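Only a single protein chain was left out; the remaining protein chains are all shown in position.
Order of writing sets the chain letters: A, B, C, D and E. Residues in each chain are counted from 1.
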Amino acid sequence: MTTYRAETIEILKKASTAAITGLLLKRHGFRMRAINGVRPIDLANCRFAGPAFTLRYVPQREDLSVSGDIGNPNNAMLKATQQIAVGSVLVMDMMGNGSVGGLGDVLTTSFLARGVAGIVSDGGMRDVSEIAALGMPIYCKGPAAPPSPSALMPIDIQQPIACGGVLVLPGDFIVADNDGVAVIPAHVADDVAEQVVDKELMESWIRSRVAEGEGVYGLYPPNEANLERYRQWKSSRS
Amino acid sequence: MTTYRAETIEILKKASTAAITGLLLKRHGFRMRAINGVRPIDLANCRFAGPAFTLRYVPQREDLSVSGDIGNPNNAMLKATQQIAVGSVLVMDMMGNGSVGGLGDVLTTSFLARGVAGIVSDGGMRDVSEIAALGMPIYCKGPAAPPSPSALMPIDIQQPIACGGVLVLPGDFIVADNDGVAVIPAHVADDVAEQVVDKELMESWIRSRVAEGEGVYGLYPPNEANLERYRQWKSSRS
Amino acid sequence: MTTYRAETIEILKKASTAAITGLLLKRHGFRMRAINGVRPIDLANCRFAGPAFTLRYVPQREDLSVSGDIGNPNNAMLKATQQIAVGSVLVMDMMGNGSVGGLGDVLTTSFLARGVAGIVSDGGMRDVSEIAALGMPIYCKGPAAPPSPSALMPIDIQQPIACGGVLVLPGDFIVADNDGVAVIPAHVADDVAEQVVDKELMESWIRSRVAEGEGVYGLYPPNEANLERYRQWKSSRS
Amino acid sequence: MTTYRAETIEILKKASTAAITGLLLKRHGFRMRAINGVRPIDLANCRFAGPAFTLRYVPQREDLSVSGDIGNPNNAMLKATQQIAVGSVLVMDMMGNGSVGGLGDVLTTSFLARGVAGIVSDGGMRDVSEIAALGMPIYCKGPAAPPSPSALMPIDIQQPIACGGVLVLPGDFIVADNDGVAVIPAHVADDVAEQVVDKELMESWIRSRVAEGEGVYGLYPPNEANLERYRQWKSSRS
Amino acid sequence: MTTYRAETIEILKKASTAAITGLLLKRHGFRMRAINGVRPIDLANCRFAGPAFTLRYVPQREDLSVSGDIGNPNNAMLKATQQIAVGSVLVMDMMGNGSVGGLGDVLTTSFLARGVAGIVSDGGMRDVSEIAALGMPIYCKGPAAPPSPSALMPIDIQQPIACGGVLVLPGDFIVADNDGVAVIPAHVADDVAEQVVDKELMESWIRSRVAEGEGVYGLYPPNEANLERYRQWKSSRS
Partner (left out) sequence: MTTYRAETIEILKKASTAAITGLLLKRHGFRMRAINGVRPIDLANCRFAGPAFTLRYVPQREDLSVSGDIGNPNNAMLKATQQIAVGSVLVMDMMGNGSVGGLGDVLTTSFLARGVAGIVSDGGMRDVSEIAALGMPIYCKGPAAPPSPSALMPIDIQQPIACGGVLVLPGDFIVADNDGVAVIPAHVADDVAEQVVDKELMESWIRSRVAEGEGVYGLYPPNEANLERYRQWKSSRS
């Protein structure tokens, strides 16, 4: 299991996915590290962060999926409820199928009881009113009443998966906010955390200048003169 | 016209689409009985139920669709406004085309005046602010300003249709809630109604156990011992 | 630059996109003049109108897009911030790509400072919470954290573009409300403005009749007798 | 049943779908009268023409579709085999589902025995090698082994349908060649037939001029001087 | 590794995917056991059969995929070339991505040298002319020049996968012909083999009757009287 420095975790929990994906592109060359096509069940509760615990689905087969799979001790979803660590984010590869619901209120309650920080799926979710009431932050494709065995079955945990078109490795650091869900490769999380606070501060300073009427040119991105202005402003405020 | 037992209607009006689609799969082998790709115009007013009255669209043709179709006594939409029964749910097969609006505030007012319980379409809707204000609960693909003759025309009523990928027969029982829209084949509605109250009660009991810290294994789905615990709890509370 | 009569602008700012697209179809034969697949960042702030200023994107190429394009004096987005006129609507052809964000809070602040009336894009937007707080009304495909150079680059301004499947020419009149975004060809804007007030009044009168229990037939669309009733009602109220 | 003049039928059987759809657009304002997304089973045998006989499918339901539907005397496919007229083209609305096969070699043999001129479906076909050997010209989405009850069921005949995104009315005149399948509204078939021979002759004359090195400007479309050249050439050759 | 009876293998190698998927639906209730959206590289060489050896891809990440992955001893594609058994069918889950090529002529040569019976992928293939010349039968989404690390990377072998929307377990029996690719669950392969010869014979007899002018009703599917005719014909010919 990937472990992160405490300060990395604390910073990333407050960082924006816009700033994070910007750094991933410009410093590390990672073009697409945000999960596509998902939205929060509760817009007012969609901020969460933590290491990824992955769960993979495959298409159902009539003789394998109708019966109560979770009653089987080898069921991958059951294992997820038993093995996921406190503070983790459950990331579910439902093959982008939003017509069925991967979790309902019972399993969500179970993950809440385990101390899960949040859930991301590129499939649907059931019992979305109850889930919102429970307070578990979830990004998914949208509400879907039918149980997942109508179309899919969970097959393994903690394997590399695709979620919303993006590779997620177990232990990658997940950050979600109003702009969506970013996936930070574990080995660059410290670097991102080290850069992101200053990046957000600088963009906030730039935005104030633009609001005061300065043109974007030379300011965003800043040329050397404006970088110097920013540094002086920054040192003056501390 | 399919008629339903009064108690069936009363129960299904309060039942969740998650529980209903679960029963349809596990007891009756119906895999996909929820309308895909639709969302409510007003999240705060999306609970409704009733027998389906169907309306089918086909692609427009330039010489058939521009003029005021509803002014023609044989127009299928006009017939729908004249023939739909109190308490019914209008289900519109707009071929999944969300770029045009099937209904605006005038026709919605007409259906409200007929006592229609709710409307489902796999196309778009116009005048969505006004519709929300009128209080008609509607599930559709989303708002769309253009009038439907831009792309489609209504062609017949009370025929078998597809809506959101699912067969809807006239008289099927429709139930909508925050998770979406379920379509119950008429001949199993009584059975679903008979089972759904206990299913929801049991899942609620299971969820409480999980919230108290019990593991999912053996509980969801319940093994015989836990079924017995549930039955005792249930009899103790009555 | 297209100029519009002051009264045309005033009327269209209050007109509904449903009425406008209806007139465009029935009077002018324009079938599809609404931008598809977009939704407001803030449902409570999605009403805006003005002449279109267009910005076109093309797919990125690794050697052209990573670096800070806006720092280049020839960058098309930079030019947009410098050349767009007060009261205009920025219309962005992002090729329908909702996986990246075309604007964040800095550039939105810049357009606010220029007096831009609103923004429409068939791509994504970053910093959507901040944008909502700034008060700029935006229609787009949805939130997206990654910066646009991950997939796209702005290439030119004030050229004919496609946005949401619809041709937008510089200077076309854009109107947005809860039903979406209509694109009025410049040469018919006066005619639409002249017709739309009466059309909305008549539909409101029809709706009242339907709410009182009259059938739709002969009323919507109105036959000659009902047109006459409407005209009398209209003259009586003035 | 629509009846056509013998000469109309003879001309349209030899006309190209490119010329026909061109005339439908320019003379009659019909923008999209070609079935989208279909291709021939046998490229060497894809020329056919005749009045449409329509067959409509809806999504299957588990209790309605597995058993041998065609054994039921009310089955719509069975009725099609019994009622379709000699020289007709069977047009199947399979909802664009190319994952299942609507016809195999047995039913194709049955339609061949009825004297059917050709078949168009926006779904899949089974036994495509055998169908090619039988010599029945078919346009469809492609080969698909699974029987159609896996996903669909035939529901009615001779109703208005959508096929490949286009309205097809029973009796519309269907023409297929290497460019695809055109659908001519019955009431303009005579006019199209009257125009198409000269249109094709003129385009052939234009093409010869272009091949000889003349520029396209003024020639395609021809200005008055070139129209006169064409007319003289035409009269000189007769 | 699943082992099959020699006679099962021999029969299935000659059986049609149309008959196989028909039996899977009617006798076993398996609705969708054909791989969707794939076509042969060489129509004249698309008949193959054998047990599935599975290979799974996930989306690439810039730091993991550019370099020569196959040079890594743990690379999943390399392992596939080393571990796949004679007579197997390689089934590749490329997430339906047809824009990159999973195999080129070098790797295909390697699989040919291992005695692989055929290859199925829901992604693209490179060097398709060379592959056709080598004689390896392949079903895939189509030709695609770019190497797969542009978008994907192989991640594991012999795990349950999705291919063309269908679950494929290692050892499932794969059959390909002109109608596509069927996936037979291992435990029903013997039953399918036992039934398929008679099913094809009976359909051939029915087709002959239909070709002679008999109606489909009562014959396809056969009623008891026609079943008896068939049985007599069958016994008379042996």
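Some observations on this one:
Keep in mind that, in the parts below, a residue touches a chain if its C-beta (ideal position, glycine included) is under 8 Å from a C-beta of that chain, and two chains touch if they have at least 3 such contacts.
These numbers were taken from a predicted model, which means no experiment stands behind them.
Considering the entire complex, the omitted chain makes contact with C, D, E.
Of the options C:Ile9, C:Ile155 or C:Ala211, the residue whose C-beta touches the omitted chain is C:Ile155.
Of the candidate positions C:Gly115, C:Gly135 or C:Gly165, contact with the hidden chain is made by C:Gly165. Residue positions on subunit D in contact with the hidden chain: 16-18, 20-22, 25-26, 29, 31-34, 36, 39, 165, 177-182, 203, 206-207, 210-211, 213, 215-218, 220-221, 223, in rising order. In the full complex, the hidden chain is touched by subunit E at residues 66, 68, 70-71, 73, 78, 81-82, 98-99, 101, 104-107, 109-110, 112-113, 126-129, 142-147, 149-151.
With the whole complex as reference, residues 28-31, 58-64, 95, 155-156, 159-162, 165-167, 185 of subunit C touch the missing chain.
Throughout what follows, only the chains that are shown with their structure count from here on.
Counted as hops between touching chains, the shortest connection from subunit C to subunit E is 2. Here the chain-to-chain distance from subunit B to subunit C, counted in touching steps, is 1.
Between subunit C and subunit D the centroid-to-centroid distance comes to 39 Å (mean Cα coordinates, whole Å). If you average the CA atoms of subunit D and of subunit E, the two centres end up 32 Å from each other. Counting partner chains per residue, subunit B shows two or more touched chains at residues 29, 31, 165.
Arrangement of the chains shown, judged by which pairs touch: an irregular graph that fits none of the line, ring, star or complete shapes. Every pair of chains meeting the contact definition is listed here: A-B, A-C, A-E, B-C, B-D, D-E.
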